[in-house]
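A single protein chain has been removed from this complex, and every other one stays in its place.
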Amino acid sequence: MLKVDSINGYYADLHVIKNLSLRIDQGEVVALFGPNGHGKSTLLKILCGLQHPKSGTILFNGENITAYPSHRIVELGIAYIPEARDLFGDMTVMENLNLGAYNKRARHSIPQNLEFVFEIFPRLFERKNQLCSTLSGGESRMVAVARGLMSEPSLLMVDEPSIGLSPSLRSSVFEALAKINREKGITLLIVEQEIRDALSMANRIYMIKKGEILFEKPSAEVDINEIEKAYF
Amino acid sequence: MKKIISNWQASFVAAIVIFLAAYPLLGPSSYLKHLFILFFIWSVVAAYWNLLNGYVGINSLGNIGFLAIGGYTSGILALRFGLSPLITIPIGGVVTGLLVTLFLGFPALRLSGIYIALLTLIFADSLPSILTQTRDITGGGMGLHEIPPFFPGMEKVHTYYICFVFFLIAMLILYKVIHSKTGLAFVAMRDSENLANTLGINRYQERLKVFAISSFMTGIAGGFYVHSLGDISPTTLSIEPFLLALAMIELGGIGTFFGPILGAGVIVFGNEFLRLAGTLRLTLLGALICGVILFYPGGIMQLVEELGTRIKVLFNRKKVTE
Amino acid sequence: MRKTALKIIIAACLLTVLSGGLAGCGGKDVIKIGAPMPLTGPYASDGEQFQMALQMAIDEQNAQGGLLGKQLELVPGDVGALEAEKIKAVGEILSGEGVDLVLTGYADSGVDARVFGEYDMPYLHADAMSADTDVVASDLEKYGNVFQYCPSEVSYGYDAAENLFKVPAQMGWTEPNKKVAAIRADYSYNVLASDKFLELAKEKGYEVVVDEIVQFGTVEWGPILSKIQETQPAYVTFWILDPTDASRFIIQFTEKFGANGYNGLVYMQYTPNFPEFLTLAGEAGNGVIWSTSVGVVSPDAPEYAARWTEKFKVEPKSTYAYSVRDGFEIWVQAVEKAGCVDCYDKVNENIRTMTYQGFAGFYQFDPKDQQAKFGDEFIPTLWYQVQDGKHVIMGPAAHKQGDYQLPPWIK
Partner (left out) sequence: MESFLNALVSGLISGSLYAAMALGLTIIYGISRIFNFGHGVIALIGAYIAWIFVQNSKIADTSLLLGILVAIVFLFLLGFLLYRYTMNPLMKKPNWEISTVLFMLGLGILLENVILQIFGPRVKSIPVFKEGNIRIGMVQINWHEIIIIFIVILAIFLLNLFFKHTRSGQAMRAVAQSIPGAKVVGIDIEKIFGYTFGLAFVVTGISGILLGTKYYMNPHIGWEWMVKGFVIVCFGGLGSTNGAIYAALILGVVEALATLFLSAMWVWPIWFAIFMIVLLIRPQGILGGRV
């Protein structure tokens, strides 16, 4: 589905993605591990067109999207849920969700998608007319994920979905993600520090260090100690 | 850090200074001397404006107001109390520096980017009505006329040299300011965003300092302006001189030492010669400004740099072939 | 080191050549006439008339074989909104062009006399400003080339105090009170004239109830009109040169008082003479009284107007269309008498001593400040009222074209 071939990316002047290749198959859940500041977020930004790689190619369903601007990539079905949620604070939850379906493809299926989103996040239905700036941290996460879903993605990339959440909220977010993958068949790419949680739902993992892929494994074969070691 | 002047530039500057010093001996018309006098004064105004906008990142749009305050103060003192311009010009500078820093710098510099621009612009724009309120002293809309020259019986040549010397001194001071600890810190900050904190300087205080210097020197320039030309009126504060001064900075090359001087040259001479083009003059000027910003954002200085490197390449190539 | 020195010398030479080339000026096979005029800005509608008058004068003179066998050529210069800096620049340019005469309707701001006084060629203007004539009076030796071919603005003050209070009797209306309002611009032409007027009005027992000095460009007159409404002065005098200000004022005045009426007169100094005024004010201008010392009294005027209309396909719209021609003819006579153009002292002396019967009256220059003498036997101040969208002369009696009518707002 997504094929990344030896890309190089920069954060300001720093060379943070070095000759990196990876692939994601249809319907998979892929987790991306690695220490902070080693290029995970930059990689996601490159994949969704917020940044562009200096070299290398990115193929999505066979289409070369390397130089596409973000709005075209969204149109093709890749949604990105950033770590800093970047919600529209002075707008209501509903308006945020509607804007999630800004691209032409998603516009027609707003009602169905809303229904699905409210089903997995019933909390949002109660708050739908509240301004986003007044929501709690957990609720903001939910809006962010929901807004991503509204664009009818076939690939959803989530950057640290659980950061700063209480354990109970964390598990409900992961449950929701699993449900999205299961029921809608949406492929997931998750960057996460909560290794156990992520492992439990991922099919495959990539370990990134210093901008390079350290190893790639099906999650069943992963030894947690191996990952924790890789962090140091 | 990049050196501000390279060798070949230094020799060029020396050539121009020599030329300017010798120019009146060639017997130019009084009109041309007049233009050079304007050039000297506007260069100083533009250069110190550029100190704020280009070096320190204070988007001031009120420097013409500083010029007017300095000019009016000096003019009034000389005209009404018969004091010598030698005394009144520095007083004008000090008054400008104090007034502007207290009433504008203190509040404005706490604000961010565009607010400073607007506050300073509005400050300059409210001056004409204040001048009218105080018309018994300032002459109101009529302005001040027959302001005494630097000394009785002065001729254009003398004015030329006095302004020339002022120009040299002002530029020397500016050079020192830019190369002082404060100035270098600001240059460094401009080049790299996060440096301010690491350098451990109090940004507000330093900005205030530079603001005071710029307003003081612009006020002094105002003094030279009125005593050279003999008049000042609220039309000095109208939109055209303001736009022209900004154009000088932009055309010359914002944030460079020589840019505003070159820009002042182009605008003062170009604008006057273009007067013959009639009403098309400002159309051309506007088009020039737009074109430079879009296609030549470094202004004339960029052109000079490029020519410099090209010449260097040429010389080097010759050496190689030899 | 030697190489550096060489480079310096080459660069300096280049610059010298460059500026030397710029400094040179052309030969002299034509007589150039410099004209600093307000071609842009609020007074452009007058400036346009000056330029047309000058162009016509020069074309007609050239058609007759020129002056002393040489063709004439106009060098216009724009002084915008009569700004000191622009006048200076234009002055420097005209002198660089080598003009033999500087002639304009007006280029005031008070500095033009000093700018052109620096040179020797005659400068003829009708600024009507004592800021100019005072300069000339202060140093006749130096400013002997500066002539004002009309009386100064203070004459408006004298004249208004003399004649305005006589209007009610001529109009068949009685003043309801002895109150005066003055609305004036911060500009010497307006301020000095109105100062004189107010001073004399007070001496005559009138009370000044509103005295507002404003900047040019006032748009909303509501608050000032409210002040007028409160105090109800019988005379509203308006001393602002900018015709857009004046038309906005009179429009808002009629809007406010048109329905219920206002028992008072409106006098507007020279301003309605701008072609712009009638265009902008439209019907609201009817009833306004104004005066000018650059009027048209000559019986030859209609014939001149016909020539003008034939040439430009429009009628002359300001009295300056006529008086600028007077200025031109004065100089032509002086030059013809002197027999040379660039013998400036001789030409100036001729102007100083000549008399000339022109469109605006009988010109004779006052030796003390070289302004045309003021008065009914010299240059009379003409009083006009706007009636049915036209300027009609009300006085002095010798030139009268009609009678005062009650302004539409007096009910």
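Quick notes on this structure:
Should a chain be cited, it is by its letter among A, B and C, assigned in written order, with residues numbered from 1 in that chain.
The working rule: contacts are C-beta pairs under 8 Å (C-beta built on N, C-alpha and C of every residue); 3 or more make two chains touch, one makes a residue touch a chain.
What you are looking at is a predicted structure, and each value in this text was computed from that prediction instead of being measured.
Of the options B:Ile87, B:Leu280 or B:Leu307, the residue whose C-beta touches the omitted chain is B:Leu280. One of A:Thr66, A:Ser151 or A:Asn181 touches the chain omitted from the figure, and that residue is A:Ser151. Across the entire complex, the residue among B:Leu20, B:Leu38, B:Val100 or B:Leu119 in touch with the chain not shown is B:Leu119. Within the whole complex, the absent chain has one touching residue among A:Glu28, A:Glu95 or A:Glu212, and that is A:Glu95.
Here the missing chain is touched by one residue of B:Gln9, B:Ser29 or B:Asn59, and it is B:Asn59. Of the residues in chain B, those that touch the hidden partner chain are 53, 59, 107, 110-115, 117-119, 121-123, 125-126, 128-130, 132-133, 239, 243, 246-247, 250, 254-255, 279-283, 285-290, 293-294, 297. Interface residues of chain A with the unshown chain, by the touch rule above, are 48-50, 69-71, 73-75, 79-82, 84-91, 95, 98-100, 102-103, 147-148, 151. Listed for chain C, the residues touching the missing chain in the whole complex are 39-42, 44-45, 47-48, 186, 212-215, 217-220, 222-224, 226-227, 229-230, 243-244, 247-248, 255-256, 259, 276, 279-280.
The definition used in the following text is that only the chains that are shown with their structure count from here on.
Chain A and chain B have centres, each the mean of its CA atoms, that are 53 Å apart. Centroids built from CA atoms put chain C at 36 Å from chain B.
Of all residues in chain B, none touches 2 or more other chains.
Contact residues of chain C toward chain B in the complex are 4, 7-9, 11-12, 15-16, 19-20, 22-23, 39-40, 76-78, 80-81, 83-85, 88-90, 92-93, 95-96, 109-111, 114, 131, 185-188, 191, 213, 215-216. Interface residues of chain B facing chain C in the complex, by the touch rule stated above, are 7-8, 11-12, 14-16, 18-19, 22-23, 26, 28-32, 34-35, 128-129, 132, 135, 140-143, 145-146, 229-231, 233, 235-236, 238, 240-241, 272-273, 275-276, 278-279.
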